[in-house]
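The block underneath contains the structure these notes are about, expressed in structure tokens.
Only one protein chain is missing; all other protein chains are in place.
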Amino acid sequence: MPESKLSRWLSGRFSKRIGPKAPVEDAGGGYGNKVGGGNPVVHGALHVILLAAGSLFMLPLLWMTVTSLKPLSQTMQLPPTWIPRATLAVLGGEKLIVEKQKQLEKPHVIAVLKGGHDKGQRKLLEADVVKDGKAMVKYTLAGREEYEPEPVPVEIVKECPAGHWYVTQWQPEFSAEREKDQGEKKWDCVAESELSEVPHVFWSNYAGALERMRQKDDDPGFFSAGFMRCLLNTLWVCILSVIGVTVSCTLVAYSFSFLNFPGRDVLFALTLAVMMVPFPATMVPIFDVFRSLGWVGTFKPLWVPAWFGGAFYIFLLRQFFLGLPRDLLDAARIDGCTELEIIWHVIVPLARPALAMIALFQFLGCWKDFMGPLLYLTDRSQFTLSLGLQQFQSQQGGTPWHILMAASMMFSLPLIILFIIARKTFMQGIAMTGIKG
Amino acid sequence: MKTPHLIAALLASVFILAFYYDQPPRREQTPEKITITYWEKWTGFEGEAMKATIDVFNRKKIKNKKGQVIFCKCLSVTQVDRKSALAIAGGQPPDICGFWEFNTHSFADMGALRPLDDLIERDKDKIDASKYIPVFWEMCKHRGKMWCLPTTPAAVALHWNKDMFREAGLDPEKPPRSIQELEEFAEKLTKKDKDGRIIQMGFLPPEPGWWHWSWGYFFGGKLNDGLEKLTANDPKNIEAFKWVAKFAEKYGREDMLAFQQGFGSFDSPQNAFLSGRVAMVLQGVWMANFIRFHRPAMKWGCGPFPSNFDDGGHPVSIGDMDVITIPRGAKHVDEAWEVIKFINSPEGMEYLCGKAEDPTTGEMNNGGQGKLTPFLQDRPGFIERHPHPFLKVFIDLAKSKNCVPPPKVAVWDEYQKEMTNVFELVWLNKMSAEEALNAAQNRLQPKLDQILKIQKLREDEWK
Partner (left out) sequence: MPAIESRYKGLLYALPWIIGLSVFTLYPFAASVYYSFTDFSVLQSPRFVGLSNFREIAGDEVFWKALANTFYYAALSIPAGLIVSLSLALMMNAARRGQVLYSVIFYLPHLVPATVTAILWMWMYNPEFGLLNSMLRPFFDFANEVRKWWDPSVVELMKADPKVAWGPPAWLSDTTWALPSLVFMALWSVGQNAFIYLAKLQDVPQEMYEAADIDGASTLQKIRYVTLPMISPIIFFNIIMGIIGAFQVFTEAFIVTKGEGGPARATTFLPLYIWDNAFRYFRMGYASAMAWLLFLIILALTIIAFRLSRDRVYYAGK
């Protein structure tokens, strides 16, 4: 019991934040006077410039959001639109959302095939292809289109002059298999005047991104592959490394700040020096170390090192610890607390903001990391979000931008939410990062 | 126990548990079934054909020595060479890698592949050099060892548009046989509009421009003399590139550049050959697939690409091949070998390369990858069923003693890039053929010497 009493006493006395202060939220009077003077015109102008710069900074994010809510055909529309819209047309007596596929440059006809592989189907054919009621038509074979060996008899059901739009029924983005189950999409050719547009938000792109990031040869199951799998992997690595880094850095920084041991100052100087070493310089031997440990192909290289401390965090925490009142520690020692108890009952409560900050920064770094996963994760079922997204992008080339943007949004959003929740901790952390200067 | 100690114990157990559970993903393995992985380079219809062939293998339920049924999981992997290299370096490779033949030499030199000699020796009644077209078997060899076996081979030939020949007053059944004839035909097949802009060409050396290193071979030159000596500036090579320069001079570099702007991508109906803009191209056996996909009505022919020397009816061609390998460090070598063996059996290979019957279900496939097989003798009916109308041309070309595989020199990757560079320098008249080739020779020979020096140093490990 004595230690819990002590801690209550401590937290009562020192609940106020200790450490460098965050940038002042709203300086009202004081700070602002420094440079600009009190001139309201100058302030107004500054805000205008800042807001203009701010909108430039926001533009890409806004564009990402808007693109992620558009249907595919609208991402390829010129000039680009800022409001996602649905195009409506009447297909087979029903008013449906459609995708504009292409505007016909030549006169076309819609014809029903009277023979060949796709007998009975409707096809859109160039008008001059049909000769004497017959036409060369394509059919699909193993995912590729091939021509029928012979012209096929056709019956023309509709004439479509140039300028008409070829439209297909819009369907939510799903994986190839799901698409097959959905059956044939409705389609038609209609005049521009028959199309109408209404603002419409395509949330389904997000569901599409969840599905499309998996591949045909991936294992089935919602969490076994694709976005959700990557998310779980990322969380696993991030959480483990955040726990590791907070725990180990607290211990080490405590030792650096309050305990004496031979070689301490040399070790600390080394700690500072290694921050200068660029990663490429040690990339090869580190890979070799992990390889000989048999850790390649596991998550270990991504989280185990965190349990052995990080130079920058140790440095930050040491700075912070040294600012704590020394007499509290001595008091605790006199009370007979062991070092672990001192850390838990004295240091941790006092250093909460600093610990929160390193946890936050480690989480951020881990979530964003690309090179590490690229080096060490070989199997697709292990990919983290950044690697999964990059793979998806490089496989698809540049076409499904709406899906790519939706996936990117889902990848970035947790960090943005985290920032909004923990903005003060972030700002404190940034202010602290500058201590070194 | 006190709180901090409890927490310390808790954290320690989190670490230990996480450490213990964090293992490389294991493929399913039961006493009845063993799963192995195969990374395949193709992603399009060729990848589908490979997957279909692996499906046949899986349906055959071949067992390993322990009596487990082998199940092969075939994954299409983009940038397979990059990803395999990383996985092999990390000691976590797939069991099988499908590469291009030109990857294998550098991978073998890096020590990244497992030689197949002992396995071939074990199954020599099924896999034997005598069954293969020599050029393809040779392509699998490097520095005395076998590193891979073929999946689908290819050779290149002259493809010509018969309608364009007819229109130009040429006999559509008589392609050019010599470089001189090629020039004559090309001239007749070239058309300009009234403003002097090129609207059609008989032949255009940079279309498609995938084998710029090979021009010398059609003039009797060669790029290397053994593995240690490069011969980029061989007089015959210089002759070939002089011809290239002459060609560029004749039709006008700017004019041709403007003409080329109108070409669409290779796999589209706007491809220069498919759209009837260029009448003759040097292309591989796969071209027939794309003609079938995009312009089935086109009248075309194919035959040996002309050369400027007569070697008693041995036409010149370039060998090219997709291969299958076992990376160094693969966990299931014997099972991987079963897959490779199946693909290199007549039933597997025919199913992969052409129209053939699935031995397990009896169903016909739709033409596979549409290429030739690496075998000297195909089973009866294969060539007749095959979707390629001129398959025999390619088989004969592959069998010709002048069918050249890409040289196996250790700097090949760079050598090839350098030759493309030489072509561009000469084509754009930035350098004479002689200067450009001499520069290439002088740049690459020292590089090769350096690599050979290191290889000598490691001679003992190689054995």
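For clarity, chains are labelled A and B in written order, and residue numbers in each chain start from 1.
The rule is short, and it goes like this: contacts are C-beta pairs under 8 Å (C-beta built on N, C-alpha and C of every residue); 3 or more make two chains touch, one makes a residue touch a chain.
Just so we're clear, the structure is a prediction, and the values are computed from it rather than from any experiment.
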item: Of A:Ile83, A:Val157, A:Ala281 or A:Leu322, the one touching the omitted chain in the full complex; value: A:Ala281
item: For chain A, residues in touch with the removed chain; value: 20, 22-28, 30-37, 42-43, 46-47, 49-50, 53-54, 57-61, 63-64, 67, 75-80, 248, 251-252, 254-256, 259-262, 264, 267, 270-271, 274, 276-289, 291, 305, 307-311, 314, 338-339, 364, 367-368, 370-371, 374-375, 385-387, 389-390, 393-394, 398, 401, 404-405, 408, 411-412, 415-416, 419-420, 423, 426-427, 430-431, 433-434, 436-437
item: Chain B, residues in touch with the chain not shown (by the definition above); value: 79, 81-82, 85-86, 88-89, 106, 110-112, 258, 328-329, 446, 450, 453-454, 457-458, 461
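We take it that only the chains that are shown with their structure count from here on.
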item: Where chain A and chain B are represented by their mean Cα positions, the distance between them in whole Å; value: 37
item: Chain B residues within the chain A interface of the complex; value: 2-5, 7-8, 11, 14-15, 18-19, 22-25, 43, 45, 48, 51, 73-76, 78-79, 83, 86-87, 89-93, 292-293, 296-297, 366
item: Residue numbers on chain A that touch chain B, as the complex places them; value: 3, 136, 141-147, 149, 215, 217, 240, 243-244, 247, 287, 290-291, 294, 296-300, 303-304, 307, 338, 340-341, 343-345, 374-376, 378-382, 391, 394-395
